[in-house]
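Note that this complex is displayed minus one protein chain, with the remaining chains in position.
Labels for the chains are A and B, by order of writing; each one numbers its residues from 1.
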Amino acid sequence: MSAFDLIVIGGGLVGGAIAWGAAARGAAVVVLDEGDVAFRAARGNFGLVWVQSKGAGMPPYAHWSRRSAELWPALAARMREASGADVALEQPGGLHFCFSEAELEARADLIRRMHNESGDIGTRIVDRAELRAMVPGIGDRVAGASFCPIDGHANPLFLLRALHSALLRAGGAYRPGHGVDLITPDGGAFIVRSGAESFTAPKLVIAAGLGSRRLAPMVGLEMPVSPLRGQILVTERVKPLLHYATHILRQTAEGSVMAGDSQEDVGFDAATTVPVTRAIAARAVMTFPALAEARIVRMWGALRVMTPDGFPIYEQSARYPGAFAATCHSGVTLAAAHALDLAPSILDGALPAKFDAFKSSRFDVPARG
Amino acid sequence: MSDRLDAVVIGAGPAGLACAALLAAHGATVRLADEQAEPGGQIYRGIGRIAAEHPGMLDVLGEDYARGQAIVAAFKASGAEYRPSTLVWHVTPEREIWVSCNGRSEVWNARALVVATGAMERPVPVPGWTLPGVMTVGAVQIMLKSAALAPHARFVLAGSGPLVWLVAKQCLAAGAKPEAVLDTSTGADQLSALRHLPMALRGAGARLLFKGLAMIGAVQRSGVPVFRGVSGIRIEGAAEAESVAFRAGGSDRRIPARIVALHEGVIPAQQMTRLIGCAHVWDEGQRCFRPDVDEWGSSSVDGVLVAGDGAGIFGARAAEHAGRLAALEALRRIGRLSAKERDALARDDRRALASQRAIRRFLDRLYPPPASIRAPADEIVVCRCEEVTAGAVRDAVRQGCMGPNQAKAFLRVGMGPCQGRLCGPVVSEVIAAARGITPAEAGYYRIRPPLKPIGLGELAAVELGE
Partner (left out) sequence: MFRRVDEAGAVLRLEFEGEAVLAREGDSVAAALLAAGARAFRDTAISASPRGPYCMMGVCFECLVEIDGIANRQACMVPAADGMKIRRQRGAREAA
């Protein structure tokens, strides 16, 4: 049996960030990951480091997202140092396009509400004229947008690779092909069985995305996560036309344009469908008419990991205090906070009060009379 | 607008043409889609134009090629609907077929789908293989067939397999003499093939063997230098191919050449069958992945059949018979034939198919792809589109990458314009070798739509009908 300070179950963006954050602080960490064809939300991630609309009605989440955006440059620098990789972070600001005056007004209301709830981070409405000046080539059907100066984007696949590589350099271990069968609390520690192998540590994080639901109860936690499909299109490389991050389109550092932001509740089906991809294409062309000539080279579907209210779960098991739950659907945005804020708290052995709002007990709605 | 057809056939090579013709002969509504403007696939590429405008080329290309005329004529007379210049860019397991023609996309529905998209040349990743002037032996042949163009610079043919000798002979007949033929097959290969010689002499095999030997003899007698047991091929040049270096007979040699044609066999083109979700197996004899099909060509996906070299490499003649067998099973499936009728009608094609296949094991053993191109050295680019080396893939495996899909995420292999067509086979083998597992265990890229790039505007304009 192999002994560690911390076992992280799940080698995606959440598990990867926490594992590296812990290893970088000197902990002996092992990441247990599945194989080549697991449902990997990390591979479907659009890549936004997005703050402007996060946490309406849930200020702790708004603050957590904002904190992560602040920490992101440090994460990018540490990734470059630790793995040599450039994760292509850019924080030029982000636009959320609105396609009618009504939509723009509703957006303005949302921004106002969030300022009141969580503070002003500079998000403002830009009208058609100002948008045209910011983004030449924007389509006539775009009525305006909300703009937040701290939004941005990164390359999610480079980030994932950098986290893994940095983990190994920091002395961490990575075990792919090691889906977890059973977790057994054992005194102050945990025994994790994967096939014929066992691993033990006094601390454990379940960051297994859609696989977390099954594992959480083994350590007195609840992680009611469900799949929400998003489909994404990516085009051939085109010359630079969009340098801001946006909620439906972004241009990668290589020059390809990604289009997305669909949501479908279809269970564990990561296929793409023509009706949805058609709608994504139509909206992309409406936003940037020049894109009509760009060719799609790839489409894929990925399953987001969604909690009932869409906000993360961070929780320490009351019954087994060494076990922690960590899940969210914004693995790129929150990577910095996970690595540089959550991981240290986990190593310290207790989640501070700011994480209370993220407990799964919030889903236990009292039955109506 | 969506159409409900009895059958759709994809690919206008011998398998597709024979399949569609037979379906039409039995009264099924059948539509054949092909990306090219004229029928023939690759093996009979250009047959119509060659016969009509360059009849002298029929002698150059040989009688096996000329046979394409009859196959195309039979198809055209059959009443099957023909949709050339039509790109199939998505197919669902429910047999919704998304096509693009002239910048417009539409969807077809078929009760039976026959995928006859054929084969491709196995990639040959040797040092310098990305230089302009380096192409496949098949590409040189396509120049002859599609445009009556012959090499007109120093050129070398290198690799192993019947196609090398056939194209050498065809070039000579066209007045283009290669500087050399570099045969990478070895004495050990020949010994290992001998065991399969008795089988190879059965059916059509004896005739094919004799023809092959005659072809090789003709090339040798023409005075073209032939080197055997060649290894260590490297193509040299600053911005384009200038020479090819190699090792043969214990010495290192170099031949100036501006065209270097490579060939290490053909393998099934998997893109469409993978997209649809058909199960594939690793064929150890042919050292390639192919769809798992039964004796009719039925795949693991209901109503989807595969015919011709796309189901396993057996050549053009075998493809015709396989195409007809698939048609018969499709007819049974849509209720136009009973199983008994199907079996009776299949007898001749089944016998002929076995006869055409008899030589295969022998050829596979005689001309195996060298290990050096299945799992190339570290510095060699394996993903041409994204310029990723074999070494980078091995590094990723050392960092815990378990298979080609993780490799895609780590390295962008398979994410370029060719969508993994050219690197897929090599990346799977490199990962398998690095992990000490079989290619079947390592797996293959998950293939996503669109099969070829499709305009954002074209997709946006698609009519969903219903």
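Here, contacts are C-beta pairs under 8 Å (C-beta built on N, C-alpha and C of every residue); 3 or more make two chains touch, one makes a residue touch a chain.
Please read these numbers as outputs of a predicted model, since none were measured by experiment.
If you put the hidden chain back, the residue from B:Lys169, B:Arg258 or B:Arg374 that touches it is B:Arg258. In the complete complex, the hidden chain is touched by one of B:Val9, B:Ala116, B:Val134 or B:Ile216, namely B:Val134. When the whole complex is considered, the residue among B:Val8, B:Met143 or B:Leu459 that touches the unshown chain is B:Met143.
Touching the chain that is not shown, out of B:Asp6, B:Glu121 or B:Glu264: B:Glu121 (per the contact rule at the top).
Taking the complete complex into account, A:Arg295 is the one of A:Arg295, A:His338 or A:Lys359 that touches the chain left out.
Not every partner is drawn; the one left out touches chain B at residues 35-37, 42, 45-46, 49, 53-54, 56-57, 60, 120-121, 130-136, 138-139, 142-144, 146-153, 174-176, 239-240, 258-259, 269, 384-387, 416-418, 421-422, 452-453. Touching the omitted chain from chain A are residues 137, 236-239, 241, 254-255, 288, 290-291, 293-295.
In this section, only the chains that are shown with their structure count from here on.
Residue ranges on chain A touching chain B, taken from their complex, read 11, 33, 35-37, 40, 42-43, 157, 160-161, 164-165, 168, 174-177, 233, 235-236, 259, 272, 274-275, 277-278, 281-282, 284-285, 291-300. Touching chain A in their complex are the following residues of chain B: 90, 96, 98, 107, 399-406, 409-410, 412, 415, 417, 419, 442-443, 446, 448-450, 453-457, 459-460, 462, 464.
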